[in-house]
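A protein chain is absent from this complex, but the other protein chains hold their places.
Moving on to chain A:
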Amino acid sequence: MKKRSGFAIVALILSAVLVLSACGKSGGNANSPESTSGSNGSKEPVTVTLAGWGASPEEQELLNQTIQEFETKHPNVKVKYEVIADQYMDVIKTRLIGGEGPDVFYLDAFEAPGLIERNVLEPLDSYVTPEFDVADFDQPMLDAFKQGGVTYGFPKDSSTLAMFYNKKDFADAGITTPPATWEELQAAAVKLTKKEGDKTVRYGFGVAPELARQMFMIQAFGGKVADEEGNAAFASPEALKGLQLVTDMHNVDKSSGEPKEVGAGWGGEMFGQGKASIVFEGNWAIPFLESNYKDLDYGTAELPTINGKKGTMAFTVAYVMNKESKKKEAAWELISYLTGKEGMKTWTSKGFALPTRKSVATELGYDKDEKRGAIVAGASYATPWQAGSTLPTIMSNFNNQFVDTFMGNSKLEDAINKAQTTANKEIAAAK
């Protein structure tokens, strides 16, 4: 009897907790219409939250400047800018689930199909005005955020991969021109690799053994990452041919290495520290090298051709709007300014990021820039880093196995086949 009453009380309390928490939630919802009505009626400014990942202090400063310009031109809208320091997508997804999502946020093209499929992004076509000039955007970058003809985001900036080479190392090794084909790259990398004893202190070629950087290698001989149904398809003989080039340089020529092997965090750092003479990096590496390795004498060139064809990767990030946002009009004002001609010009003016609008690109003249010209040139033939909503699963399985074979622990064919099978099993199980 006593025990029973104890349980009853606990149950009562638990249900009270439930009711209370439910009240809290509905109370919160009840309040929100009031705050929205403010945006239409009175002159009370509306606060829009904008979330993004962290960047260098200089870049952060530039974004703040862009936002300030927006606020002076749109006195009715205030922007609350939030930086999500780590695991950006996990945080964003969790906040969207909890109904605490920001009104406007960054979205990488590679994650876009997944979020579009979940129906949490606001379609933006109905907001677009003729002055916004959608045709001005680079088409491939815009397409990365489209599905079924509906646009869910506008790209804020983009970058392709270019070849960064250390001019001093090249001169020391007697190489006069940057390699234009993969064969030339292989030969150059062997010459540039430097050993002390049996320890490699400098690799000719610094490489990142991950799908985001190797997708164009898969496509070089006609392979593809995923098929139409979203299943992994990267184990075809064509794909393996491209990937073999990457692993052979590490395991046969011993002329390439990943950043971790020399204690660096990523390619740019490896290159800056002089532990690799050639790396494939994007625009983000230029300000990094400028501020951390001022004396480094380097040049950039387009990636070497593979199989007689040009190829590279393109990465792009868009501003998207939360479908649950209560301040959609103000949110659009912000997006249209940041991705509009004026805002994009301020944002890309210092070269931390490259514009996705043709008019801005021409105005700022990055195609003629000594360092950035090669990155801009790649945009016309680049493979965008995107492949349907299952890409995150495909990527984690590919990366897992590819590192293993890259380190020489398994045969390429076995490893990649295993990665494909595991990925497809996981995709099927999640359906």
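Definition applied: contacts are C-beta pairs under 8 Å (C-beta built on N, C-alpha and C of every residue); 3 or more make two chains touch, one makes a residue touch a chain; residues count from 1.
In this section, contacts and distances are computed from a predicted model.
Colleague: When you check the chain that is not on display against UniProt, which of "Cytochrome c biogenesis heme-transporting ATPase CcmA", "NADH-quinone oxidoreductase subunit I", "ABC transporter permease" or "Pyruvate dehydrogenase E1 component subunit beta" does it turn out to be?
Modeller: From the choices "Cytochrome c biogenesis heme-transporting ATPase CcmA", "NADH-quinone oxidoreductase subunit I", "ABC transporter permease" or "Pyruvate dehydrogenase E1 component subunit beta", the unshown chain carries the UniProt name "ABC transporter permease".
Colleague: Any idea which of A:Val77, A:Val262 or A:Met313 touches the chain not displayed?
Modeller: Going through A:Val77, A:Val262 or A:Met313 one by one, A:Val262 is the residue touching the chain not shown.
Colleague: Of the residues A:Thr193, A:Gln214 or A:Gln401, I need the one that contacts the missing chain.
Modeller: If we include the chain that is not displayed, A:Gln401 is the one touching it.
Colleague: For review purposes, identify every residue of chain A that touches the missing chain, sorted by number.
Modeller: Residues 2, 5-6, 9-10, 13-14, 17-18, 21, 87, 89-90, 93-94, 96-97, 118-120, 258, 260-263, 392-393, 396, 399-401, 403-404, 407, 409, 422, 425-426, 429-430 of chain A touch the chain absent from view.
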